[in-house]
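Up next is chain A:
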Amino acid sequence: MAPHVIIRTRMGTIAGIAALALIGIGLALPAIAPRALIQDLFTILTLLTLAQLWNLLAGYGGLVSVGQQAFVGIGAYAMFAGVILLGLDPVLAIPLGGIAALALAIPTAFFAFRLQGAYFAIGTWVIAEVTRLLVAQWKALGGGTGTSLPREATSDIIGVESIRALFGVREAAARDILAYWLALALAALTIAAIYWLLRNRLGLALAAVRDNTEAAKSVGVDARRIKWAVFLIAAFMTGLVGALIYVQTARISPDAAFSVIDWTAYVIFIVVIGGIGRIEGPILGVIVFYILQSTLADYGAWYLLTLGLIAIAVMLFAPRGLWGLLSDKTGLHLFPVQRRLEGIDLKGGK
Partner candidate 1 sequence: MILLETKGLTASYGQFRALFGVDVSLSAGETVAIIGANSAGKSTLLRSITGVLRNDPSMVLHRGEAIGALPPEIVMQRGIAMVPEGRKLFPSLSVEENLKIGGQVRRAIGPWNLEAIYDLFPILREKRNVPGTALSGGQQQMVAIGRALMSNPEVLLCDEISLGLAPVVIRDIYAAMPRIKASGAAIIVVEQDIGRALSVADRVYCMMEGRVTLSAPAATVSRDAIHTAYFGDAA
Partner candidate 2 sequence: MIWIDTLVQGILLGGLYALFAAGLSLVFGIMRLVNLAHGDMIIFAAFAILLITGSLGLNPFLAALIAAPLMFALGWALQRFVLNHVLGKDILPPLLVTFGLSVALQNGMLEAFSADSQRIPAGPLESASVNLGIVTVGWMPLLTFATAIAVIVGLNQIFYRTALGRAFRATSDDPVTASLMGIAPKGIFAIATGLAMVVVTIAALYLGMRANFDPSIGPARLIYAFEAVIIGGLGSLWGTLAGGIIIGVAQTMGAAINPEWQILSGHIAFLIVLLIRPRGLFPRAVD
């Protein structure tokens, strides 16, 4: 067992340094990268963040939500409300998205946690539908057809002017760079936060809850409270991502902001294909997803058909995803939380 520990730690350290280097490169990238690449990276980073959050819920918490689009949508709409109704700067309105999602998550959890196991999934979906239908009644924000961020609001977003000056780009490109940086920060923060959570008490508690609620209770882990906590954290972060996405898009409608395909199906496929229940999974998954999307995007519905079938095949033949296959072959663990959880003596902990 001992050599294992050392290898893992060293691997973890290397991965940590590599991650910092990657973030550095990511920050500097707009200096040389074309605008299209920055936009693609924005999409990838926001999807990655959503996937990490869904993975936290389903992969670690056992909460299979099919209703995360509720939090993307409400987050986006709250940001729009902040800009249009309160006259806030779009970037400063992003936290409103997190707060609104958190507020929505409380009644959602209250209802959905009454549903056992698999029915929880559809329960969250119902809440997302209800929220979409209610938001479509919000006439001040365009009702069912939606609305755009006003020119005045998008023309002088905080920081855009400095970015223009720094890179010598046009205003629209500078906005993309700002959104990209925010997405990078959010992704890095989310991954770091989840990693930290899983390595600490919450990780142990989650493992206990996931594996056996009864046993968890007997060692003093309150399964209900843990599930609530995970659900609310994920909702808050998802709301922030939703707001950020729509700062970049600048145009919103209920159907788009609450799309189960865009904000939940893609995300689930990324996690499943990459490897559920591990932090590396969504990272690998989003890369595979991006490659698939670039090659198959012209084929319309075939693309989604293929994604669905791949997800089924992965669950059948490699239920721990591509990362699972890879780490079985190589013994690689970039984010060593898994072993720690398995090895822990529950009676000793806490």
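Heads up, the rule we're going with is that contacts are C-beta pairs under 8 Å (C-beta built on N, C-alpha and C of every residue); 3 or more make two chains touch, one makes a residue touch a chain; residues count from 1.
Selection rule, in plain terms: all candidates are chains of the complex that A comes from, given by their letters.
These numbers were taken from a predicted model, which means no experiment stands behind them.
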item: Of the listed candidates 1 or 2, the one touching chain A in this complex; value: 2
item: Candidate 2 partner contacts - residues on chain A that touch it in the complex; value: 58, 62, 64, 66, 111, 114-115, 117-119, 121-123, 125-126, 129-130, 133-134, 136-137, 144, 260-261, 265, 268-269, 272, 276, 300-305, 307-312, 315-316, 319
